[in-house]
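All protein chains but one are shown at their positions in the complex.
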């Protein structure tokens, strides 16, 4: 478990570096890739450091549920703003 | 007022009649789905009371077919009504191009109307019958909502951006107007009167209440008073975007996007100049937010719209402009 | 939530059931935390989309390199908490204590970085947003700074709580009244809290500093 944690940590730092480079060098910093990298970091954190994979199905369901709810809130509200 | 107690609001426009038919139709359809519930409930209660002889064995504990029918049928009925209602909603939301334009400014606890001819009214609105009327509305403080029960329409009036509403009143008469969105202490006193006049009466009213100067002319006076002509005038030294024929054209912005110069663009450029800077110009324009109220902005916007471009512009629905 | 003696609390059959209940309870609480910060992220993205130009103006003056360093600190903190949990499960109290102190220090480092950043921003007049002397010209840029202050302050409070929890845990392990691996569940709960606060920062950081820079 420890080696997997360190690997996950290094991957997280790598993704952070890519994000920082993207934001620093590309003008204007592309929003979508940066946020996708953030999503990637979140998944690596959950699967690597928090071992979501090993915990019970119920815990995974709760994690997915709150992600689904946030997606719901964002899509409908920002959808309203963009079609105003 | 017909009869002792009025139970149904007046219908002052065709749209109002259509809404009423939608409402009656929906109530009828819903009764079709709901009355059986009440009837069966009472039948079962009386037939299957304890001690009352009745056939009670092999009781059904559920059936997929029955469940699906009372899921799908009401939903389909509702969908039909949804489509009809969405069409009506779309019609009520998109004003026709040739509508008579009136500026509305809502302020804590009063309604102020400005006609293109320059006439100004508080808490009463005179409109011609059988002609579409478009209201461009804005609030100076909190959210209000202009509500015409007899026309079955209302629209919230927001501080910070224009909202629109249109109607075509058919029957001349006097109708109540309310503020529907709670707006503070005297929300209940913020009512107005809608006077629908026959076209000839309306024409006579226009002359009677004439201010001498049209809305655009009043805007021109403000244009000079606030020093806009200093930069935007023909002989100005500082570089500022030309305003002739701006209204309706699409404008290239500094960040590469393009936007159509409508009322909202003109208002934002006056009050929030940093928001949409025109390409090739420095964002040096000061804000007039604390100097000008919404009524003055409405007059300036009317003036900017009336600036005819020396090059003949294709008619993009020029506003009624009886200067 | 921690049953002092090894026997489970009376409404539970056995310790495994109690641990599962504690884990579910913690996950639900963290789900409500993510929903709250989700609301804040919605406000930020709502204003990013409705005022793109002014947001870019505000982003130009943010100290994003300092924030990137802070993010690295938090990620390292998460690693420490995972290693601490592994040590707790293997019953090595000394190793557990070391990782807990490192994580607490990293959290303090983040808070220190944050307060330096706040100091700079107050000095430059960026904060508080409606300060008339703010170098930001447009209203929406000042609004962005204000929402930035609200979001990072709220997150900072959660980091402070995390540091206190981890510090308290390390102190209890040092004093010996947190027997491991019997009470590893407690370490797991606090590690989980740390990870989710870190997860929230993983989304706040690009929203506040990176996306749309230099527009």
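Letters A, B and C name the chains as they come in the text, with residue numbers starting at 1 for each one.
By our rule, a residue touches a chain if its C-beta (ideal position, glycine included) is under 8 Å from a C-beta of that chain, and two chains touch if they have at least 3 such contacts.
The rule we apply is simple: contacts and distances are computed from a predicted model.
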From "Cytochrome c oxidase subunit I", "Polysulfide reductase NrfD", "Sodium:proton antiporter" or "Heme exporter protein D", the UniProt protein name for the chain not displayed is "Cytochrome c oxidase subunit I"
Shown chains contacted by the missing chain are A, B, C
Any idea which of C:63, C:97, C:142 or C:155 touches the chain not displayed?
C:142
Under the stated touch rule, tell me which residues of subunit A contact the chain that is not displayed.
58, 65-66, 69, 72-73, 76-77, 79-81, 83-84
Can you list, in ascending order, the subunit B residues touching the missing chain?
1, 4-9, 18-19, 22-23, 26-27, 30, 33-34, 37-38, 40-41, 44-45, 48-50, 54-57, 59-63, 66-67, 70-71, 74-75, 78-79, 81-82, 85-86, 88-90, 92-93, 108, 141-143, 145, 147, 149-150, 152-156, 158-161, 163, 176, 178-189, 272, 275, 289
The missing chain sits against subunit C at residues 1, 9-12, 17, 20-21, 24-25, 28-29, 31-33, 35-40, 42-43, 46-47, 50-51, 54, 128-130, 138-140, 142-143, 146-147, 149-150, 154
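Everything that follows uses one rule, which is that only the chains that are shown with their structure count from here on.
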Quick check of your reading of the touch definition: is the inter-chain graph here a line, ring, star, complete or other?
line
Separation of subunit A from subunit B, taking each centre as the mean of its C-alpha atoms, in whole Å:
42
Multi-chain contact sites of subunit C, meaning residues that touch two or more partners:
215
Going by residue number, subunit B touches two or more other chains at none
In the complex, go through subunit C and note every residue touching subunit B.
51-54, 57, 137-140, 215
Quick one: which bits of subunit A touch subunit C in the complex? Just the residue numbers, please.
1-2, 5-6, 8-9, 12-13, 16, 19-20, 22-24, 26-31, 34-35, 37-38, 41-42, 45-46, 49-50, 55-56, 58-59, 62-63, 65-66, 69-70, 73-74, 77-78, 81-82
Partner subunit C, residues of subunit B touching it in the complex
254-255, 272, 274-277, 283
